[in-house]
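All protein chains of the complex are present and in place, except for one that has been dropped.
Note that the chains take the letters A, B and C in the order they are written out, and that residue 1 is the start of every chain.
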Amino acid sequence: MKTIGIVTSGGDAPGMNAAIRAITRIASAKGFQVIGFERGWEGLIKNSFRRLTPRSVGGIIQSGSTILLTSRCLEFKTSEGIRKASANLATDNVDGLVVIGGDGSFRGALALSHEADTLIVGVPATIDNDVYGTDETIGFDTAVNTAVTEIDKIRDTAISHERIFVVEVMGRKRGFLALTIGLTVGAEVILVPEAPINKEEVFRTVKENAAKGKKSGIIVAAEGIGDTRKLAEEIEANTRAEVRLSILGYAQRGGSPTARSRLLASLFADEAANLLAQDIGNRLVGLQKGEITSISLEKSCKNEKPLNLRLLELAKTLAT
Amino acid sequence: MKTIGIVTSGGDAPGMNAAIRAITRIASAKGFQVIGFERGWEGLIKNSFRRLTPRSVGGIIQSGSTILLTSRCLEFKTSEGIRKASANLATDNVDGLVVIGGDGSFRGALALSHEADTLIVGVPATIDNDVYGTDETIGFDTAVNTAVTEIDKIRDTAISHERIFVVEVMGRKRGFLALTIGLTVGAEVILVPEAPINKEEVFRTVKENAAKGKKSGIIVAAEGIGDTRKLAEEIEANTRAEVRLSILGYAQRGGSPTARSRLLASLFADEAANLLAQDIGNRLVGLQKGEITSISLEKSCKNEKPLNLRLLELAKTLAT
Amino acid sequence: MKTIGIVTSGGDAPGMNAAIRAITRIASAKGFQVIGFERGWEGLIKNSFRRLTPRSVGGIIQSGSTILLTSRCLEFKTSEGIRKASANLATDNVDGLVVIGGDGSFRGALALSHEADTLIVGVPATIDNDVYGTDETIGFDTAVNTAVTEIDKIRDTAISHERIFVVEVMGRKRGFLALTIGLTVGAEVILVPEAPINKEEVFRTVKENAAKGKKSGIIVAAEGIGDTRKLAEEIEANTRAEVRLSILGYAQRGGSPTARSRLLASLFADEAANLLAQDIGNRLVGLQKGEITSISLEKSCKNEKPLNLRLLELAKTLAT
Partner (left out) sequence: MKTIGIVTSGGDAPGMNAAIRAITRIASAKGFQVIGFERGWEGLIKNSFRRLTPRSVGGIIQSGSTILLTSRCLEFKTSEGIRKASANLATDNVDGLVVIGGDGSFRGALALSHEADTLIVGVPATIDNDVYGTDETIGFDTAVNTAVTEIDKIRDTAISHERIFVVEVMGRKRGFLALTIGLTVGAEVILVPEAPINKEEVFRTVKENAAKGKKSGIIVAAEGIGDTRKLAEEIEANTRAEVRLSILGYAQRGGSPTARSRLLASLFADEAANLLAQDIGNRLVGLQKGEITSISLEKSCKNEKPLNLRLLELAKTLAT
């Protein structure tokens, strides 16, 4: 192992920079040279990269965004794209590649691993937390806290005006964000793609709460449950409540990472560098049962991480 | 002057509670009794109120929302509603009424003043800052900072993905929020209802910036400029940029007030209490040229506060 | 099990209110009556308590502080104090008592359990994270993030002035806070009570960093390592650096709990209520290897939670 490449791919997540910093410094301490490919897979295809040194990654641990930039790269989904990337890794003598991203990025990494000689290790960084093989991804805790801070503010208006707010949070396919956010803001209702939506039950909850004197409320809904605007209108039509919709947008994806996102970034980076130093590749590092560990990239790509639906029941009790 | 009533009306704004606290304590120190009407004008119509004492308003200076609740009250727009409110003020022996709210609330207050014997003083509290007679309203600074904090986060994703973000901020009729937010996030383009929208110029700015190497950007648009989703699509269609829309929602209306919003609340409350103690009514307190002062409610209602459009020019220079 | 008592004891921690809310609502859902003793153990000794209902604990999930108040109670360290508390628990027909606090509180709880018939369950809530039997306590994540936010600001001044800052964080006996904070702010040096302080090494690190062009730096030191003011002076005397000391104070103990502190509060409360519902007492709930579980109160009190000193090594590599 002489040269390690780093690439950030897919949607950005707070803590990606902390991971770049940590990998660069740990790998440098082990005597490796480090290069960073720019704009995700596009950088591998176009062979666009720069040297990373312990000094060049200074002052970024607390920043959102990724200094390596990222993109969604269609060409990488073609065998031609994979071939080009593989050829560039060979040309650049990249012995190990650390891929920082989400599940889509790891499917790309797996495809690349079948073509390239470079050892590949994945570091899960996505606000969605939907990566099999790790209990938590870099950026998830930050996105949750960003949403919680915003919803705490929305709660103020809900209380002042005695209104119900439907708050749509990110999560096109999965409800990890919605569930954790809902639990921690004390949402009266939480709606996730993994569980059937019973609108009658939602109406009933809103009406029962009003009868108990709880005239304001927060309904946290994952993006992926369908049309939240329609839902808000239906709740208003079927209860006596005044209902508003608020869609929390891209702010969930940015911002200075929380301590936990920074810590995971450092611990994952350490594990990734250690694997590569032992010439082990095709792994995804992760947090499992409180320990830093890794599983095979293939296993991560072939499995779907389950959502703990029991927590939805707890949330109902907590919102009484 | 023996009894002072307080009412919060219209949309809530951070700092309303700080104002309620300040009025209650200052008025109590002057020997007045204080009562708070609940749910805005509805509370006057239904004669729903509670005693407020220095102790009962403790611990609220830092909270968003209004402990008196608020609502938009259609009945108060009728002469019957005004008459009921006026009768209740007489029944309750309310000598002075402090109305905390925005321009709609002050039009209501003015109508009420024509019917009631109670002296009325307005305290401007609205995130929109669109009240004639004060350079700044309670809550405006908080809403600006909330939006700036969110847009700073969106900027992270804009940079990572080299995208243009159209960010819609509150302001159905006026551009005070959009202008100040745009200037302070360093927006590349600011769009307000008070100035014509030149889409060709927007496209040109985006393209020129890209040519200069500035591939990401923030366009801050007031709610009131029209369909921001269509705007985002048009920018994408007319430039080579990837464009996304983010609508900052109700979080702008809540949250712990900033120091400035709290300070204005205290200073306005002091002025309001002093006016009533001198048996002066039908005034709106405000900040003008750095001084706390007041104008007649009527003058405030009949005039429209101008937006400093020269700052739009400055913003363009600053975004080069 | 008919009546459950709750007491918060020792230093306050963000998330205590979220725990009170969760226990009250879960226990109420199980059909129990809930009472809250006031001012920690003092409330048991003086039999000062109030009814808690699902409605009376509304709106507190996001607040710092504890609505039940807390105190350090000397009388409870006497057998007379324990006897009085025990007698009051019997008088009040408290079948189960949930003690929310830190290690000192659990030693008190253990002593009480030897005297009283009431089943006792501990819920760990302390910013210090120094409770054996749980990988994390309620409040720890919040305190870490509060400190990280402050130190990120101090870093600005460190950079502007090219200075070294010694930042003292809480932790009289243990270094959990200092270690996690240090890792996540990217501290150049981390000093904890659990590891010997090698001042020569600190001087050397500061000088080597300066030679590398890294003229500013952050040294995170736990309160318990000794005189930080003297340390700052010694560093200045033994290097060419300008050194300042900043002591992060009580703000670390307050504030709105982070999502993680709120989540732990809910999960711990659920476990505590479940144990009592099964007539199981003398347990401390906790998070172990990613799972919510419990150990005996006695075991928790008799053991000391280890600090992962390997992370100090990682921190050194990360700060290169």
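To be clear about the criterion, contacts are C-beta pairs under 8 Å (C-beta built on N, C-alpha and C of every residue); 3 or more make two chains touch, one makes a residue touch a chain.
It should be emphasised that the depicted structure is a prediction, and the values quoted were computed from it without experimental measurement.
*Asks:* Among the chains present in the display, which ones are touched by the chain that isn't there?
*Replies:* B, C
*Asks:* Which of B:R50, B:R107, B:R260 or B:K305 sits in contact with the chain that's absent?
*Replies:* Of all options in B:R50, B:R107, B:R260 or B:K305, contact with the hidden chain holds for B:R260.
*Asks:* For the chain left off this view, which of C:L44, C:V123, C:L248 or C:L284 is in contact with it?
*Replies:* Per the contact definition at the top, the residue touching the missing chain is C:L248.
*Asks:* Write down which of B:P54, B:G104 or B:G224 is the residue touching the left-out chain.
*Replies:* Spelled out, the listed residue whose C-beta touches the missing chain is B:P54.
*Asks:* If the hidden chain were put back, which of B:V98, B:V131 or B:V148 would touch it?
*Replies:* B:V148
*Asks:* For the chain that got dropped from the picture, name the residues of chain B it touches.
*Replies:* 21-22, 25-26, 28-29, 54-55, 58-59, 61-62, 135, 141, 144-145, 148, 152, 155, 159, 180-181, 183-186, 212-214, 256, 258-260, 262-263, 266-267, 270, 287-291, 314, 317-320
*Asks:* When the complex is taken as a whole, what residues of chain C touch the one chain not shown?
*Replies:* Touching the chain left out of view, chain C contributes residues 8, 12, 14, 16, 39, 63-66, 69-71, 146, 150-157, 159-162, 165, 244-251, 253-255.
Following the convention adopted for this analysis, only the chains that are shown with their structure count from here on.
*Asks:* Which of line, ring, star, complete and other names the graph you get from chains that touch?
*Replies:* Graph shape here is a line: each chain touches the next, no loop.
*Asks:* Centroid from C-alpha atoms only, then distance chain A to chain B, rounded to Å. What do you get?
*Replies:* 35
*Asks:* So how far apart, in whole Å, are chain B and chain C when each is placed at the average of its C-alpha atoms?
*Replies:* Distance between chain centres, rounded to whole Å: 39 Å.
*Asks:* Show the residues in chain A shared as contacts by 2 or more other chains, in ascending order.
*Replies:* As it turns out, chain A has residues touching two or more other chains at 152, 155, 159.
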